[in-house]
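A single protein chain has been omitted; all remaining protein chains appear in their positions.
For chain A:
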Amino acid sequence: MPLVNGGKIADDSFAKLAVDTPLPEGGDILVPAERFLGEADALLKRTGKVGVIWPNNRDIGELVPYLGKIAVVALVFPTFRDGRAYSQARLLRERYNYRGELRATGQILRDQFVFMLRAGFDSFEVKKQADAEAFMQTAKRYSVFYQPTGDGRITALHRRMQLRHSEGVGT
């Protein structure tokens, strides 16, 4: 599956570990939530970055004590119909101020990119190569957003206020 990171197709330096895969010497690793919580100290001590794969039905609050030390949080969309990870993403970004890589994994299609970017994701394991290639174009599809979210894009309501005020200044 191609990885899109920072808007471009990129190599994935992270090796995905199962619950029982032996720990490699070095290198970046992505580990499932329960393993991470069980061995956090050991994992964080080794060289190489650590990321966590967090299921969409587990309280993201449990991850908060570690957020400063992990490089990637990978949230899961078991199907594109299941939107729980959008809420987790916004909580990570907006409530817990997580600034590391936030990765969308699972069934990721181009039709969700805009929603995901707005919820705070910045990297994507995309299911289809063509969708990964269409990333930039798809991400720019919308220029108007109605809701305030932590992605910093200005909302329609505020754009209107700005327009109104700038008109006011001119007259």
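A few notes on this one:
Going forward, a residue touches a chain if its C-beta (ideal position, glycine included) is under 8 Å from a C-beta of that chain, and two chains touch if they have at least 3 such contacts; residues count from 1.
Note that in this section contacts and distances are computed from a predicted model.
The listed options are "Sulfate ABC transporter substrate-binding protein", "Nitrite/sulfite reductase", "Dihydroorotase" or "Type I-F CRISPR-associated protein Csy3", and the UniProt record of the chain not shown names that protein "Nitrite/sulfite reductase". Of the options A:16, A:46 or A:90, the residue whose C-beta touches the omitted chain is A:90. The missing chain, though absent from the display, is touched by one residue of A:12, A:82 or A:133; that residue is A:82.
Touching the missing chain, out of A:3, A:29, A:92 or A:119, is residue A:119. Listed for chain A, the residues touching the missing chain in the whole complex are 80-84, 86-87, 90, 94-95, 109, 111, 114-116, 118-119, 130, 141-149, 156-157, 159-161, 164.
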